[in-house]
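Heads up, one of the protein chains got dropped from this complex, but the rest are sitting where they should.
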Amino acid sequence: MEDAAKLQEFEARIEAGEKIEPKDWMPEKYRKQLIRMISQHAHSEIVGMLPEGNWITRAPSLKRKLTLLAKVQDEAGHGLYLYCAAETLGVDRQELVEQLLEGKAKYSSIFNYPTLTWADMGVIGWLVDGAAIVNQTMLAKASYGPYARAMIRICKEENFHKRQGYEIVATMANGTPEQKRMIQDAVNRWWWPSLMMFGPHDSDSPNSGDLMKWKVKTRSNDDLRQRFVNLTVPQAIAVGLTIPDPALKYNEETGNWEFGEIDWEEFWAVVSGNGPYNRERLEARRQAHAEGEWVRKAAEAYAEKQRLRENKVA
Amino acid sequence: MKFDQQTTEDLFDYLLRLGDDRLILGHRLSEWCGHGPILEEDIALANIALDCIGQAIGFLKLAGEVEGKGRSEDDLAYFREAIDFRNLILLEQPRGDFAYTIARQFLFDVYSFHLYEALQQSSFDELAALAAKSLKEARYHLRHSSQWALRLGDGTEESRQRIQNAFEDLWRFTGEMFRPDAVEQRLIAKNLIPDTAALKPKWDQMVGQVLAEATLTVPKEGFMVSGSRQGRHSEHLGYILSQMQILPRSYPTAQW
Partner (left out) sequence: MSEHKNTPGEVHNKDTQWPLWEVFVQEQQGAPHEHAGSLHAPDAEMALQNARDVYARRGRLLSIWVVPAGAITASAPADDGPFFDPGNDKVYRHPQFYKVPKGVKVF
């Protein structure tokens, strides 16, 4: 009975647009959904470092090298902010990391595709970060305070990611015939996975209802996907690139770019672990974690020795 | 500033040494990105890599200007052969484990910190200014690597063993930091650069102090590898360059 009253009060606060803070009462389901969502988001940032990190040593100019390295470093920072936001809900980062490494946690499927040419650095910045920004702009208004604050910081920092990506795309699209071929090929490979980033249709999205009711999400998957397509298609046209969707057409009445159906079979296959690069990505994370264990322990052992030494002096 | 032909050539060569050291070290550090022992350290190593590459850009740009043949920092980074590179052999060694990376970084940071301090007195203003700017970053790099040397040395038995081994293995590459060749001798005489041989006692003192505090042993003096300042490198450099240079070499007319 008391819980029912609390729930009512909680929902009234959400309705009034108030932010929920860590120590506030919240329904267990809200807490669980948030932990799931924020940690998935954090994992995505961390796994997302790999496909781009793969090209840092091969960046074609020193400026591009600095930019790419700074961008991938930002992703580490964003993963860090997000893990900390999840931790305010009473989980330990160690638990979340273990869930990822044991293959129990999900992360954005987009990172289960390999990066094949330098053009992928442009297209990831443009499409993948572009899609992420559409999503994150919404999440910056999420009802959970620490999540919203992390997203505000992330959105601010990601502004340059998309721009630098589009700059690479535009440069290559106006470049040599080889460069044009590479950039179009990259668009062909990344376009559909980018649309998949927004998740299943609203009708097939099991968690969407609660998340929208409690204003963690304020817009539906399909709504955000449409917004992304509308933003992106004119940018492709501007640099003479073709979107690999024969069904794509502009609807004068609605102002929307209508697009074809996503290959949902591929979507669910990659989500459930059978994407082209799922194994490699997780293996890279596992290896880094395993090779780092002695380092983490050494630092803790040193801290403990220092503490004992200080106690002795005092 | 105008230099005679010999000095121009010498300065160009010396600026390549400064630039290549940081470019190659930055390359090795950037290999850690996404693979660090913990998230916070991944970010720290990327920061240091960014600083190194940023400093390299400054020195290579100045090298191109001194040379006066219109070569940009990118031309110098992407269109030279291994035999034209002037970085220390120490810096092209594989990144190894975290202990190896920290040991290498520490040995170089102590050297670089003292070198920058002295280079601020160069009579070549542009070089003195670059050194002063880089010194701020170098001070932080040194703080990071020396603090880690302490933690690994005085951490667990495993970490102590790993970093001791790394110092033992890398020691033979430290000799060439302090052996000015004819190029450097001429520049020293003109007050353009400091005498690195004179930096050696400071380096010994600081390295010795940190290693002692880290409960580590300073490796015994023995055979020292040399030759990198004349382009005599290990086999590792060729692989670094084959990765780094692949795109501009494959498409020399393309803009990226």
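Going by the order they are written in, the chains are A and B; count residues from 1 in each one.
Criterion: contacts are C-beta pairs under 8 Å (C-beta built on N, C-alpha and C of every residue); 3 or more make two chains touch, one makes a residue touch a chain.
No experiment lies behind these values; they were computed from the predicted model shown.
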Using the whole complex, pick out the displayed chains that touch the missing one.
A, B
Checked against the full complex, the residue among A:14, A:50, A:66 or A:97 that touches the missing chain is A:97
Contact footprint on chain B, counting only the chain that is left out
38-41, 43-44, 47, 140, 143-144, 147, 151
Identify the residues of chain A touching the omitted chain, counting contacts across the whole complex.
21-25, 70, 73-74, 77, 80-81, 84, 87-94, 97, 150, 153, 157, 293, 296-297, 299-304, 306-307
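Quick note on the criterion: only the chains that are shown with their structure count from here on.
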Residue ranges of chain B touching chain A (in the complex, touch as defined):
27, 30-31, 33-43, 46-47, 49-50, 53-54, 56-57, 60, 73-74, 77-78, 97-98, 150-152, 154-156, 158-159, 162, 240, 243-244, 246-248, 251, 253-256
Under the stated contact criterion, what part of chain A meets chain B in this complex?
46, 49-50, 53, 56-66, 69-70, 72-73, 76-77, 79-80, 83, 118, 168, 171-172, 175-176, 178-179, 284, 287-288, 291-299, 301-302, 305
